[in-house]
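Right after this comes subunit A.
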Amino acid sequence: MTRMVETTYRDALREGLREALRTDERVFLMGEDVGSYGGCFAVSLGLLEEFGPDRIRDTPLSESAFVGAGIGAAIQGMRPIVEVMTVNFSLLALDQIMNNAASLLHMSGGQYAVPLVIRMTTGAGRQLAAQHSHSLEGWYAHIPGLRIVAPATLEDARGMLAGALADPDPVLLFEHGSLYTMKGQLAEDAGAVDIDHAAVRRPGTDVTLIAYGGMLGRALDAAEALDADGLSAEVVDLRTLRPLDDATVLESVRRTHRVVVVDEGWRSGSLSAEIVARIQEQAFYDLDAPVERVCSAEVPMPYARHLEQAALPQVEDVVAAAHRTKG
Partner candidate 1 sequence: MAEFTMPSLGADMDEGTLLEWLVHPGDQVRKGDILAVVDTSKSAVEVESFAAGVVDALLVEPGTTVPVGTVLATLSEAGGAPAPVPPAPPAAPAKRAKRAKRAPQPPRQQPQQAERVHSPLVRRDAQALGVDLAQVPGSGKGGEITREDVRHAAAAAAPAPAPAAPAPAAPAGERARVTPYARRLAAELGVELGAVRAADGATVRAEDVRAATRGAPALPAPAPPPAAAPGVDPMRATIAAAMSRSKREVPHYYLANTVDLSRALAWMHERNRDLPMDRRLVPAALVLKATALAVAAHPALNGFWVDGAFRPGSGVHLGVAISLRGGGLVAPALLDADRLSLEELMAGLKDLVVRARGRRLRGRELTEPTITVTNLGDQGVEAVYGVIHVPQVALLGVGKVVERPWASGGMVGARPVTTMTLSADHRVTDGFTGARFLDLIDRHLQQPEEL
Partner candidate 2 sequence: MTPQDARRAVAAALTAIVPDADIDGLPDDASLRDELELDSLDFLSFVEQLSTRAQVRIDETDYPELATLGSSVAFVVSRSSGA
């Protein structure tokens, strides 16, 4: 039996990076403060010492420039991992990400693939206010040519990077800021994981809670609370936000006939909206209640703790939504 070790989400991410750097010469990490400082969220702490400044590269504060450099390196045969501090800052590099990374394969008639991985922090809950706290991965999930993944567990934090690097196209990996300190047991030999499928994190029969990233924990806590109310909730972790794994979602809907989608993004035009639309398109006749959504309040994320918490989906919101689906 595999030995389990106690670890954190942050350490699991670092192990993933370390493994990639060790096993593939083409891999390098660059971004703001990833070297000497060890990463703004300490994910790359110690990697500069281990792999040297050629492979762990600090960059100027210019997202557009260093993401563009990553794209160029990828086209030239490298396997760059670019860290953008938060998804809010990634907007400075949106032109590179969308107009270049996501489009070049198509615009070049298949001649130039862009095997680039961009890691960034997303989400709220740490009182970092409106310029550091938003959940914009749903926007990126709108863009053809990108793959979007969102590890929510230690296994995925450890293993998604390998899958992302193996993908010949650009992959954006969203690390939820509230998860870095999440502790748990991870198999000592944990490694690459599939990045194509959603996962049922908890089986249930009465209602499906769909979540990803930072909201998975809320959904699982809600499922616990619902269990006490006599409602058996199934929890689906989307894992990959583009392309969406419709099959896993729909199978669950066909089991439970009721759905709550939990999305830290804003409701209007959100990923949750897309999921609800797909359920309606493909499983309408399995629905025994309107699909419920629990999303963040449509405000710039507040700084004050109580306001921030009020703006975010809470466990009790999910529980209430699940009860509403029971009529």
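Behind the choice of candidates: all candidates are chains of the complex that A comes from, given by their letters.
As a working rule, a contact is a pair of C-beta atoms (placed from the backbone, for glycine too) under 8 Å apart; a residue touches a chain by one contact, two chains touch by 3 or more; residues count from 1.
Keep in mind the model is a prediction, meaning the values are calculated, not measured.
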Touching candidate - 1 or 2 - for subunit A as found in this complex: 1
Candidate 1-facing residues of subunit A, complex: 257, 284-289, 327
